[in-house]
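Only one protein chain is missing; all other protein chains are in place.
Coming up: chain A.
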Amino acid sequence: MTNTQQTLESPLAPKQTRLEELWELFRQNRLAILGLIIFLFFLITAIIGVILTSGQDPVFDPAMIRLQEKLLPPLTRPNIETLQPAEIPTLGIYLLGTDDLGRDVFSRMLQGAWVSLTVGFVAVGISVLVGIFMGGIAGYFGQGHLRYDQIIISCVLITGGILLALGTTYTGVGLLVAGHIYIFFSIFSKKILARRTLPKWFNLLHRGAISIDTIIMRAVDIMLCFPTFFLILTVVALLPASMYNIMIVIGLTSWMGTTRFVRAEFLSLREQDFVTAAKALGVGHFRIIFRHMMPNAIAPVLVSSTIGIAMAILTEAGLSFLGFGVPPPHATWGNILSDGKRFIFDAPWLTFIPGIAILIVVLCFNLFGEGLRDALNPKLREKG
C-alpha cells in the first residue's frame, strides 16, 4: 500500500510551470537577454533619475544655468573659481557635457529618462486597455447585433445631449427624457410583452441592424487609415501642452493592433471546450472574458506592447523634437535633441547623446519583444 502510494505521489509530469518554461526558452536568446538587461538598467536609471532630479534642492539640478560654462564637451571639469558653490555639479565633472545655457546634460538626460519611461508605459497601458476591451467585446459578443431601436435611441440621446449643451434646453431635455423612458420600457417590456403577438413595425424595430463585430472592426479600420503621427500632431496642437495629454493621445491612437490581436484570439478561444465548461459552471460573461479567456490571449498582446513601448518613446521624442511635446523647462530626450541641433557642429554631443540613448532604449525594447515572441511561439518551441 505504502509502495503504491509513493509511486502515485511522485510527479506525473516535469514540474515546471509555464513561466519557468518560458524563461528557459527566453534565456537561450542572447540578444533578448541583452535587451532585458538594458531595459532593467534603463528602468532603474529612470526611477533613480526622477528621485535625484526633482524636488526643491535636487542632487542633480537639470535646470541650473551657468552661462560661463556653456557648450563644454563631455568629461570636462567645471571651472571652480568662476562658479558659486551651489552651481558646482554634484559629480565634480560634466559627465555628458553642458548645453548652450550651461546646464548639465547628464542631469537633463536623467530627467528625460523618466519622461520617456512613463510616456512609453502609460501610453501603451492605455492602448492595451482600450485594445483589450474593444477586442474582447468584438471577439466575444461580436455575433450579437445592435437593433434598429437601440441605434435610434442612442441617436436621440446624443442629439438631446448636444442640444442641451448648445442651450436649447426644452427640446434637449425632452429628447433625453423620451430616450430614458424608452430604455426603461424596453428593460421591462420583455416580461410584459412576452406572450403577446406584436405589431409588424415593432418587430421590424427589433430586428438586428449591424453586428457589434462590424462596428468595432470598421472603427479600427478607420483609425488605421489616419497617418497617426499627424493626427497626434493635430490633437496635441489643439490641447494644452502637457506630458499627460501626450500619453493619452499616443495611447488612444495606437490601440488598433491590440484590438485585432485580441479579437482574433477570442474568436478561436470562444469555441474552446473550457469556455463552454466555464459557462456550464454558471460563470458570467465578463468573468469568462477577463478571467478565463484573457490570460490565454495575453501572450501576443504582451509582445506587441513591448514593441509598442518603443514606438511610443519614439513618438514622444519626435513630438518633443518638433516642439509639440512636453513644455520646455522640463527636459526630455526629444527636446534635448531639438535644442542641440542648432549646435550640431560646435557641440555634437548635444545631439548624439540623446539620439544614441533613444536608439539603445528603442532597440532594447524591440529585442526584448522579439525574444518574448519567439519564446511564446509554439512552432519555434517545437524546433528547439
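One rule holds for everything that comes next: contacts are C-beta pairs under 8 Å (C-beta built on N, C-alpha and C of every residue); 3 or more make two chains touch, one makes a residue touch a chain; residues count from 1.
Definition applied: contacts and distances are computed from a predicted model.
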| item | value |
| --- | --- |
| Hidden subunit of the complex - UniProt protein name among "succinate dehydrogenase", "Negative regulator of RcsB-dependent stress response", "WD40 repeat domain-containing protein" or "ABC transporter ATP-binding protein" | "ABC transporter ATP-binding protein" |
| Selected residue (touches chain absent from view) among A:Q143, A:T171 or A:N203 | A:Q143 |
| Residue of A:V130, A:V283, A:L322 or A:L363 in touch with the missing chain, whole complex considered | A:V283 |
| Contacts of chain A with the absent chain, listed as residue ranges | 5, 8-9, 11-13, 15, 17-18, 143, 190, 272-274, 276-284, 287, 292, 295-296 |
